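A single protein chain has been removed from this complex, and every other one stays in its place.
Entry: subunit A
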C-alpha cells in the first residue's frame, strides 16, 4: 500500500480539520442570528487593525506558545498533560514570590530570577503526577486533571491568607516593585522610532517565548534526550528494549512540560498584571492543548497556532464588545479545533488516504 505524501499528512489534514472547525463555528454564529463574515471582519479588525489590538493579540499568543510547548513536550513522550493550567497557576505563584521577596534593581536581573521561580514551581507541580505515573502507574490524565483543581485551591488559599494586602478588598498580592517591571513593546520599540500603543500588554516575554520554541526544536530533534523522549513516545516497549529508562523519560518530559507552563507566568503575572491575581491563567493551559494539537507538536506549528488563538482571543473580546456575541465563542472554536484535529483525525485521514491511493493507482495504470 502506498502511503500518503508527507506534505499531505503534515499540512493538508490539519488544514482540512481546521477548516471544518471554522465551518462549524460559522454555523454556530449563523445559528444565533449573526453574520459570520461580519464577525470575522470585526475580529480581524480588532486583533490586527491597530497596535493596541495587535499588542493584545501578541500578549495572548505569548501565553499560548508557552502552554502549547508544554503540552507538546509531554505529547512527544506519549503523555497527555491536561495539567498545564495548574502548572501555570503554580508558576504564577513562583514568579510572584520571586518578584515580591527580592528588591530587584533592574528587569534584566528580575526576568531570569522570575523565570527560574516560575519554571521551578511549574515543574514541581508536574513532578508529582509524573512520579505517580512512572512509579505507581496512576493515569497521568486523571491525576493532572485532579492537580488542576488542587492547584486552584492551593493558590487561592495562599493568595487569600498570605499574599493578600491586609485591608485591601481585591484578592490579589501587592504590586511588584519597579525593578521587576518588564519592558512592553511600547518601551522596546520606541527607541527605534516605532510607535506602539502604550496600553497594550505585549512585552519582552514574547521574545522569551520564541526563544523557548527554538530551544524546544533543538531539544526534541537535535539532542539525545529529545531522541529518547520521542522514541519512548512512539513505543514504550521498543524504547525499553533499546535501554531507555522509562521512569527517567516520563519524569524529565513532565518536568520540562511543567517548567514551560510555569514560564508562562512571566507574561501574565509579571508582564501584564504585575501582581498575582486570582485565576490569572484564564484557561490558557487548556488552550495549550488545542494549540499543540493544531501545531502537530512542532514548534513552528505551535507558534502559528498560538498566533491564531491569540487572534481568536483578542478578536473574541472585540466580538463581545461590538457584536454582542459572547467571547465564549472562542471556547467553542477551541473545542471544535480539538475535536477535529485531535479526535476526529481519522474522519479526514481515511477518505484522503483512499483518494491518494486511487490517484497513485491511476498514475501507474496510465
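Note that a residue touches a chain if its C-beta (ideal position, glycine included) is under 8 Å from a C-beta of that chain, and two chains touch if they have at least 3 such contacts; residues count from 1.
Going forward, contacts and distances are computed from a predicted model.
**Student:** Given the choices "ABC transporter substrate-binding protein", "Inner-membrane translocator", "Acetoin dehydrogenase" or "Cation acetate symporter", state the protein name listed in UniProt for the chain not shown.
**Tutor:** Checked against "ABC transporter substrate-binding protein", "Inner-membrane translocator", "Acetoin dehydrogenase" or "Cation acetate symporter": the hidden chain maps to "Inner-membrane translocator".
**Student:** Specify the residue from the set A:4, A:102, A:146 or A:304 that touches the hidden chain.
**Tutor:** In the full complex, the listed residue that touches the missing chain is A:146.
**Student:** Kindly state which of the options A:80, A:127, A:322 or A:356 is in contact with the chain not pictured.
**Tutor:** From the options A:80, A:127, A:322 or A:356, the contact with the absent chain belongs to A:80.
**Student:** Using the document's definition of touch, tell me which of A:136, A:224 or A:363 contacts the absent chain.
**Tutor:** Among A:136, A:224 or A:363, only A:136 touches the chain that is not shown.
**Student:** Among A:58, A:220 or A:293, which one touches the chain that has been omitted from the display?
**Tutor:** A:293
**Student:** Touching residues of subunit A against the unshown chain: what are they?
**Tutor:** Interface residues of subunit A facing the absent chain: 28, 31-34, 80, 82, 128, 132, 136-139, 141-143, 145-147, 149-150, 153-154, 156-157, 160-161, 286, 289, 293, 324-326, 328-336, 338-339, 342-347, 350.
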